[in-house]
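Subset of chains shown; positions unchanged.
Chains here go by letter, A and B, matching the order in which they are written, and residues are numbered from 1 within each.
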């Protein structure tokens, strides 16, 4: 009676359908993505078994998640179970988890026939990526050199979610144009590169980046753009018919948008300092995002000659304020500072969707399905520089002496670093993230060009039928179309009778 | 292959489409909502800039979100970061945030062609409203008169979300009949009125209303009804074809319903007293809501001659129990008391959808798209009176001496207030909320009648095409319709050949 209700097949139609099937078989089914049936299970099994072995060798519970906690409490004079880091971070962790799986996943359901791929492949690569991230980040940041083990707790789970976000952002640029095997490869390398650049930025340069403007968004965005640039498809117009949304797919995408938007304060505050750090990061992000919505709407409306809004902008550019607050959220940027950042990012991001993405596609041969350039790459880079400026402008009167040390972690060998120097390092960190993204993306792009990954043919991009058993919507029949059909056949009879009469 | 897949346009169709476009242009595009292209961006920009300036002048972090927290802890003998209010309230805040953006937003996606407007404009006005609410509520409740600043923390964010809920409820009454500019004006005044009535009810009358039965729901509901009464459209039947749901839009609306229903315990407990206050409010709301579902289903089924349920009731009336528990949730209403409140509200609210809304439309010229009268106005008012009764019935044996003082905040100049007096004030507070809603709504309604806000024409209500670039669903073609089309053209050829043969 509603969607997906088409007339029953007559003999001709069945044939036509079958014909289409065989065309598909010829053009991509048997030729291009035939390998998927072998390569996808193989990659999944081999990598999952590798994860089990590596986890067996390296990963253990940390002291707060281990059954020895009862003794640990006593030795460390911890008076209450509520002091377990779990209670500081678990609510934020679950919000971040929702952003990764529902937020990113549903944001990518907007295409008319790629909703399965959008939400399903996001699910697949995130589930793989978080395991690999626990290992990679563990080796770089949490390895106990005396035992050779990585001890994990809730903060590691959050970091793993963050780490995989970089690869999911990259997927946004490639949505509809790659196979699940390519995505798994992209994630393997993406998580690896992420762990390295994170190590350089957070440890070697001693930057602060709790919400990941630099390490997640700038890196992830440019990583995706790098790959997409290498994988340029000159004949992508062949699947142009599927490169757009339908009414309800846009509503589905709003689920993604809103869960990202609402939980971004948790994203930016999840791993900041206990107490005022988490508190302030949440407030700043909340404000940056609110401001961003208004300028996005303003620009979107200005651009249309009848003042109408474009769902693409509402779904994406409204989030740029959260991206750009990723570094500075935990600093004393002050509430109006957060509003200003959001204000600018709403404009920049919407402007990007209106003018930069078409420009990139036309002149730089860069196809960016979700416009991650405007939502992640540029706002992330800006967020890095905002963080640098706010850090450089920090004063003891604003932060208090101890507050300054806490916020920027000026301890140990960094005890003497000035805020100006810190600002410089923050800016340098942003450049490192962008460079890692672009160079890493280009290299991974070339790896993904090998013809063994089962990528879709040009005329099968943005089409779930390539990798999913899509429900056959033709079995039922709406009464009215039945009627139409009935009328058609009636005409046919008439016409044919006619015709034969004519010819006789 | 499924929804939104229509045959490619032949020359005729293109023309027909264009024709329709130009009709639209004549009737509303160029005439009525032409201003939106100017007014919407202008209002967004001007107001957002105003927010930045006012935030710069007034808003600062409070002691728990400021970097001085480290020192504050020492001076106040706070032993642990977990005592920061952030950890008491942030999980509830995020739940409330989901209710505001996904709950209210998706609840309004039920119309067949107004899902973009339902969820999108809800997003826009909430994002603006929370900023203005931080200022308005700050001036009334949180202004430090020595410094002239408003110091904000997580409780302010929750209150801002609450404050904007009043305007979102009002939007429910007007859904599909107003322009985004009108909605922004509605929100500006709605938040302002909210802050004033809240000041009167909570501070001057010293009422308790943690979940906002009075200040949010009764006010918001009557505010929307007041506006809708003034904006009555006698010719609304012209867009009757769009005034209903389709199958999947009803499923989308269930997302809104369920997130509201599930998180209502957080809504009613978010700003109650630490400890037993939050705990009890959550339990009472949980029970009130559960009970409400059963009586809603019972009444909905009774009304249909085949016992079938109506989605309108399930989507809305099931929530009335949460609305009605808004005031009494933190009191010792006792678990069975909560069940009774839910029981009655399910009946009253469903009855309202069945009989009162049609009556209001027919005899009072009151068009209430979402039926906020039955979901917010009446249950909110009832909740206010339930709160008054429960307060008046409070005893020291049930609450304990200190518990009574804590729960009703009988401190300072209210130390001598009796529970009976408190009950009277609670009832008075409810009347204040209703009066503010009705009078304020009527006044704002007249302001919204100015012909400068770009409201839609009568035959374009409930239609996203007025304010959104709706995806053109015609580019792809389902195999079966293709076949149909093909057959049509074939017949056409035959018929025309035939015809020409005939004529020759």
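Throughout what follows, a contact is a pair of C-beta atoms (placed from the backbone, for glycine too) under 8 Å apart; a residue touches a chain by one contact, two chains touch by 3 or more.
What you see is a predicted model; the values in this text were computed from it and never measured.
The complex is a homo-oligomer: every protein chain shares one sequence, and counting across the whole structure file gives 3 copies, of which 2 are shown.
Please note the rule applied: only the chains that are shown with their structure count from here on.
Rotation angle for the C-alpha superposition of chain A on chain B: 120 degrees, rounded in steps of 5.
Averaging C-alpha coordinates per chain places the centre of chain A 30 Å away from that of chain B.
The residues of chain B lying in touch with chain A in their complex are 1-5, 29, 33-38, 40-42, 44-45, 47-49, 51-53, 55-56, 59-61, 64-71, 73, 80-82, 84-87, 90-91, 94, 97-98, 101-102, 105-106, 109, 113, 115-116, 119-120, 123-124, 127-128, 130-131, 152-154, 157, 180, 246-248, 252, 255, 454, 465-473, 475-484, 487-488, 491, 494-495, 498, 501. On the chain A side of its complex with chain B, the touching residues are 1-4, 6-7, 9, 12-13, 16-17, 20, 82-83, 87-88, 91-92, 95, 112-113, 240-242, 244-248, 250-251, 254-255, 258-259, 261-263, 265-266, 274-276, 278-280, 282-283, 286-287, 289-291, 293-295, 297-299, 301-302, 304-311, 314, 318, 332, 334-336, 339-340, 343, 398-400, 402-404, 406-407, 470, 473-474, 484-485, 488, 491-492, 495-496, 498-499, 502.
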